[in-house]
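This report concerns only the one structure given below.
Of the protein chains in this complex, all but one are displayed in their positions.
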């Protein structure tokens, strides 16, 4: 399956420089692309590859001015990253890899309901009274507990476990071995030094259009719900404790953790390995650098933080610049 | 199923202020409780919700003095947190959700032994010579290796993997996709730059009354046992390396890691994302703040530590207070 530069440029609203009839069959990296593929230049770091690239088409930003001529047909766009996403989707949509049908080896309780066009793979377990929406794909070895609900057009990759009573929205993707709804970590200290478990009676609610990474864990609330709002994207190995709420369209990178009852605003961005203390609130559009530790609430919107405990990122870098020379003074 | 304020107060040893006959059917959060539910005020941060709370019963600490009258019946107790744990248990005990029976789709080796009243879910595998105690619940897709042992009244949630020869005690809870007994990370450097695997021949021993979080990993010892003593509570995504020993009633929050052969005392508390170096000892009752890094042994009991490398927590915060202003001097 081949597409012409013209077809692609029309699809992404780009402007062609070169032969509009040249054809490509897949997308490749600019540093290793072969003829008959399409590459893109997003990060200026990779500019040197642009001049040696053998791809037939290269997507570039309008603002990019090559210092030399190249053979490839260029497609110029506002934002090469956004354009390449659209091109990848275009190729993706042409090969349908949607799975359908209920595998003989799946175990689906009589009282469970599964919508039209679902895929339920071998070894998957759908417990009593669970509800699965239409066109949802549940890969092998997934577990959906009693009364849990999964919306429409959602994908659960192999080994995802959803505890009883939890709810996952529509158009979500949950990657392999993620665990939704394990007990929150709640214990009351006893006088003899032991700990008594506080029953965790709530659930997890994941709204529509969320993506959850592989081996990530989102614990159920002790009372009420742990809530992941619409459009949240969570990477691998992230820990979301009981009663946390993550606001709309917030993005969380790998190995970050949120302690119990933390509340995170909308449109925030968390780098990797960040820690957020329990019972604090983070304002909308907060940006948190990798490995930072948030120990108190962030009230002002749009701040960028770094360090542990976290400070304004610029202040942290200034202080750290002096710290590293402390022993030389 | 409804319980009266009187019944609940008797159960938790509380004192009623208001109507002892008012009934509730579940527990709710103080900020969103509806009539016919019971809420509690533990953290003074939430006091403002107390005055607008629509719950029929609110549990409060004896020491709490409301600044205004409220409609709800109050139950006054020594410790609201401990009381709510007891109330949650009371409701929990009234709805039995214990699972029983051996699923047709489970695979249990002939030479394995399973006690009375066990539940073994679909797709679970119990290998040769493994032993499972009575009333233990093994959810779907769990794996119990050859000769491994699990005590009585323990719960393994879906996808837990226990390697051959490991032992889990009674009254334990292990959450979904936790891995018990993977090989310790031991390699000998060779002269050509490669590494040679050191066979890991030991096992993991988890004593009674422990809880292990989702996706947590506890590696087997190279020689001997990695040991988790009685009453230890471990959160999600925690890493316990080979030959580590965790003392009785120690509590470990999410994403914390212990390197090989670390020895941790009794009654310690670890915040989230803490790192503990290999071959060091941590005294009893040590408290370690989130993201700290312990690089050397802690000999004195009852210290509170912070920072990486970890210092006395107060010293760290004092030094950090100066650090953050370094560039302003």
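The letters A and B name the chains in turn, as written, and every chain counts its residues from 1.
By our rule, a residue touches a chain if its C-beta (ideal position, glycine included) is under 8 Å from a C-beta of that chain, and two chains touch if they have at least 3 such contacts.
Bear in mind the structure is a predicted one, so any value in this text is a computation, not a measurement.
Asker: For the chain not shown, which residue from A:32, A:48 or A:297 touches it across the whole complex?
Answerer: Among A:32, A:48 or A:297, only A:32 touches the chain that is not shown.
Asker: From the list A:17, A:36, A:122 or A:281, which touches the chain that is not on show?
Answerer: A:122
Asker: If I consider the whole complex, including the chain that's not displayed, which of A:186, A:231 or A:260 touches that chain?
Answerer: Spelled out, the listed residue whose C-beta touches the missing chain is A:231.
Asker: Which parts of chain A are in contact with the chain that was left out?
Answerer: 26-29, 32, 43, 45, 79, 81-82, 84-85, 88-89, 91-92, 103, 105, 121-123, 139-141, 157-159, 173, 175-177, 209, 211, 213-215, 231, 233, 235-237, 248-249, 251, 253-255, 266-267, 272-273, 290-291, 320, 323-327
Asker: If the missing chain were put back, which residues of chain B would it touch?
Answerer: For chain B, the residues touching the absent chain are 107, 123, 125, 141, 143, 159, 161, 163-164, 177, 179, 182-183, 185-188, 193-199, 201, 215, 217, 219, 222-224, 237, 239, 241, 243, 255, 257, 259, 273, 275, 277, 279, 291, 293, 295, 307-309, 311, 315-316, 318-319, 321-323.
As a working rule, only the chains that are shown with their structure count from here on.
Asker: Whole-Å distance, chain A centre to chain B centre, using C-alpha means?
Answerer: 27
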